[in-house]
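With one protein chain withheld, the remaining protein chains of the complex are depicted in position.
For reference, chains read A, B and C in written order, and residue numbers begin at 1 within each chain.
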Amino acid sequence: MAGDDSWIRAEMGGTSHASVIGKPEVIVALLNRVKRPIFIIGHEIAATSPDCESLTGFISTVSRVRHIPVLGTSPAVKGLISHGISIEAIMGGMEIADRLRDPEWKGFDNLGQYDLVLFAAIPYSFCWTILSGLRNSAPHLNTINLNRKYQPHATWSFGNIAVDPWKKQLQAAAVLLENGEKHV
Amino acid sequence: MAGDDSWIRAEMGGTSHASVIGKPEVIVALLNRVKRPIFIIGHEIAATSPDCESLTGFISTVSRVRHIPVLGTSPAVKGLISHGISIEAIMGGMEIADRLRDPEWKGFDNLGQYDLVLFAAIPYSFCWTILSGLRNSAPHLNTINLNRKYQPHATWSFGNIAVDPWKKQLQAAAVLLENGEKHV
Amino acid sequence: MTVNRKNVTLTLDDLKSSAASLKNLKVSIGSLRGDQWDEDEGPTPMPSHTDLRNWDRMLLSRYKPLYLPFCDLCCLCTYGKCDLSGGKKGACGIGMEAQQSRIVLLAACIGAATHISHARHLVTHLIKTYGRRHLLDIGGNSIETEAPIIRLVCGIKPTTLGDLEIVLDYCERQTTELLAAAHTGQEGDAIDFESKVFHAGTMDHVGLEVADIAQISAFSFPKADPDASLIELGLGTVDAEKPVILVVGHNVPPAIEIIDYAREQNLSGTIEITGICCTAVDLTRYDPNAKIIGPISWQLRYIRSGVPDVIVVDEQCVRADLLIEAQQIYAPLIATSSMNCSGLPDRTGDEPEAIIEDLLSGKTPGVLILDPEKVGEVAVRTAIAVKEKGRNFRAIPPIEDLFELAKRCKGCQECSRVCPASMPLAIAVQQAGDGDLSALASLYDSCIGCGKCEDVCSKEIPVHSAILSAAETQICAERFNVRAGRGAIQDIEIREVGGPIVLGEIPGVVAFIGCANYGNGAKEVADMAREFARRRYIVVTSGCSAMAIGMYRNEDGQTPYEEFHGRFDAGGIVNVGSCVSNAHIAGATIKIASIFAKRSLRGNYEEIADYVYNRVGAVGIAWGAMSQKAAAIAAGFWRLGIPVIVGPHGSKYRRMLLGRKDKPEDWFVYDSRTGEKVQVGPVPEHLFIAAETPEEAMTLAAKLCMRPNDTSRGRSMKLTNYVDLYRRLYDQMPDDLNLFVRSQADIPITMKEQILPILEQKGYNEQPIPNPTMLKSQIRDAKE
Partner (left out) sequence: MTVNRKNVTLTLDDLKSSAASLKNLKVSIGSLRGDQWDEDEGPTPMPSHTDLRNWDRMLLSRYKPLYLPFCDLCCLCTYGKCDLSGGKKGACGIGMEAQQSRIVLLAACIGAATHISHARHLVTHLIKTYGRRHLLDIGGNSIETEAPIIRLVCGIKPTTLGDLEIVLDYCERQTTELLAAAHTGQEGDAIDFESKVFHAGTMDHVGLEVADIAQISAFSFPKADPDASLIELGLGTVDAEKPVILVVGHNVPPAIEIIDYAREQNLSGTIEITGICCTAVDLTRYDPNAKIIGPISWQLRYIRSGVPDVIVVDEQCVRADLLIEAQQIYAPLIATSSMNCSGLPDRTGDEPEAIIEDLLSGKTPGVLILDPEKVGEVAVRTAIAVKEKGRNFRAIPPIEDLFELAKRCKGCQECSRVCPASMPLAIAVQQAGDGDLSALASLYDSCIGCGKCEDVCSKEIPVHSAILSAAETQICAERFNVRAGRGAIQDIEIREVGGPIVLGEIPGVVAFIGCANYGNGAKEVADMAREFARRRYIVVTSGCSAMAIGMYRNEDGQTPYEEFHGRFDAGGIVNVGSCVSNAHIAGATIKIASIFAKRSLRGNYEEIADYVYNRVGAVGIAWGAMSQKAAAIAAGFWRLGIPVIVGPHGSKYRRMLLGRKDKPEDWFVYDSRTGEKVQVGPVPEHLFIAAETPEEAMTLAAKLCMRPNDTSRGRSMKLTNYVDLYRRLYDQMPDDLNLFVRSQADIPITMKEQILPILEQKGYNEQPIPNPTMLKSQIRDAKE
């Protein structure tokens, strides 16, 4: 399978496609470039799967060391709290998408619109459409898909890859960030 | 520009795409695999451009050394005759597509349906739709796009490349075929 | 605009009147304006979309579309395709937002056209059978306002089947015009497209109402009966020893003729008449002994079981490949509708004998018969004959073959990648290859039965059939029930709940409509319905959602239809009927304005929609995956100001209509008593939203039931439910309570301790409760 096809067959995007995150340094570089990133975490984070463990670990480390707020789209994020992750807000996926496309919106801390959104654990098609909406109506925003199923509408996305290599990349990125790598 | 996007923006294909012809040996290998290839040449062959010269040279050599019949979709192929190419038939592009998708059709020589079609010099969108039709309704057929604008619906296609590298590949392939390379 | 637009010429050449008296010469064409109805005509009888454009734009300025392009390209004309992403315009100048709403308009037009055509087919058939003057009767004395939507939109009061033709003419005219607006080079503005979508929704609702009141009247379906029979539901209810007929679709006349023929021939007890989708629903409104197999997604599983001996399809929700599936089990297929001719020979004009012979001999795998009566005879006689042959063809591999089949799997994941429900198919198949069928079997509940997994498998593993095989025990045990579709809501019911609803004391009306089948959609719908019924909301349902609700028992083994009453009252689960019965849900909200509040209905759309929007705490939930009909139904609700929540796949509808609760300036209404502008908070917050989870949907639904008109008592009840649900599901307090509290009296007494600190921290907007309206024309001074 090609790494950068829409994971759900036929849910192809348009004429431009997310760049594939090929190595952990990419994430670090992306985070270094921006001022106001935010995590948006969906309900699949509560599943008992190796994917969720890896994501939880990554979010936990990165939100802590980089002070990145975490928004949950559902009560499922409650589980994250036990991993020391503090939840900035809970808001439906469509509602947050609607805020994100508004350049005037000031964010949850009233300090201004976000500039990078890291999506994870949102159902594939639901996330696909949100990313499509943001790509078209929020040019001020970059988006990253952290799941290991390629999302063509994100700015950056993991390709369709197996659990292990993906997990390793997430872990490596977390370590780099924890070590304060500012310039990759 | 990506080499394997549909040349005309937005004329994207489906979930599968033509393999890109990366080196001249590919053409030789493809021709070696089949029994009944045919050229289908469109009216753009009559244009005065470096592209047409290269194509004419290629067709001339290959049709001669491999005894591949040439079908013209328009009177423009008359010009090929002066290059020593004999024209098997003239028939509109849609009409020949309709024949090619019929597994029972016996070809112009009444010896059976063709198994590989090499397209060239047909207007991009017109060729795009013909290739789409054949891909969906003629599973018995492989198709090659010889033009240097990527055709996603072909089985094999040149990518979107510049004149010079493309010309070199065509020439190299012709030489290989002329030298009787059977196995690459 | 007048109702009667036709050439009417009355010529009386010569009446020698000296000694003659001519009394009461009356020529009536259709329902002439005002001839039977003393209500004054409102401003917009039979409106064109521009007549209601201002209303639409008011709603759309509060609920701005959030566009979620489903494809970046436009491929509708041969100048294209054009890529509209990144601010690019098409060759015709259209931009991305307008294009997305244009596609929504197309979908809504297709949906509305489908219901309107369905209504037209029904009315034409019923007039042929019962005559144009057959009276409409959908509830005897219990219902005076028998067609609230038609009265509201068209400004006429239909009394006979024939009257409905005029209504349909209007709908068809409007649908044609709306469709035309989607042509290249017409509308270019996204919001104007959305307004047209709303109009298509209104047309759809009129079509729904026509269809259902026509069939209720003619076929004597339950007439607004809260205690309609309980109907058997599920594959396990079928006696496969008898000849079995399967009817699939939405347009019930052929199925009814099957019942009638069987009755005439005294065969009723000896054959099984079973149905899938809305034809099943409507059939059981006619004959409670017919059985419902299940929703739309039960087609492959039931047919492949080999149980049906004959398959009769009419229109809508019929799989396009049923002829192929039917051939797999050698069941003759009878197509009965011009909507779906399936390439079959038209045998309408032939003798039943000849048709049956050809079907039995296999000379033709199916036939097209456009005469419902003939379908009745052919279907019954063919089923009996097929059964007599005694052969049983299954298309599901026996469980002992599964192991070998599954071992072929190399884990390419293509089945998972095409699965609309994103099921982990490849893993389950591979486990089956290792001898463990439990994973396969467990997928049955989430499977929507589309069969795409099979087409894509390069190893030719019949994945869907494998699931069916693994889950066979469960399938055979499907024995549930559902209350037969009752039809409309009685006037007396409206009178009784009107006050409590409008004042907010019944916390809301939650309607579960459309298909539920998506992932775990059916179970989720059943759970949600139960939750709201237990909370004493009025739960209304129809179609496949009504079936889904019936398929899950409580701890005591009761289905929700056994657990809850069927009255339109707090704590009821009210199955109105099939998809076209959704008209009664919209109709009930309109009747609250009319019967309870005594507002004039006639051609008075804006005022009534304004009333419903500001006072009737209703919300729709369409949880499953949806076709174009659902888009049209939803649009009809939006325009009435009723919010609709859809499941996560509903994000594919290409845009949401979302309010911004963080913008106080968006939430003003007029107080109709004073003309003052009053800030009332984000009630209801959204008009159309896809929820990711049932938890989100439930808390949203509770919240979206709030309205500016709620009394403090009502608001505190609604807040109680909202907070209670939120706390239970989210394990914390909602963060927007301050927006819904207008005074201390709004705060639920039992929650004061938790809520007061929040309000102290966030503050809230102390506001009187206005007599709310969005319309300047409704301000009392303005009216005087």
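Quick notes
Definition applied: a residue touches a chain if its C-beta (ideal position, glycine included) is under 8 Å from a C-beta of that chain, and two chains touch if they have at least 3 such contacts.
These figures come from a predicted structure and were not determined experimentally.
Contacts of the undrawn chain with the visible chains, over the full complex, involve A, B, C. Between the chain not shown and the residues C:His125, C:Lys452 or C:Arg715, the one that touches is C:Lys452.
Those residues of subunit A that touch the chain absent from the view are 9-12. Looking at subunit B, the residues touching the absent chain are 1, 7-10, 12-16, 42-43, 73-76, 78, 89-90, 92-95, 97-99, 101-102, 105, 122-126, 129-130, 132-133, 135-137, 139.
Rule of thumb we're sticking to: only the chains that are shown with their structure count from here on.
Our note on geometry: subunit A versus subunit B, Cα centroid distance of 44 Å, whole angstroms. Centre-to-centre separation between subunit B and subunit C, using Cα means, comes to 51 Å.
Listed for subunit C are residues 72-73, 83, each touching two or more other chains. Residues of subunit B in contact with two or more other chains: 9-10, 12.
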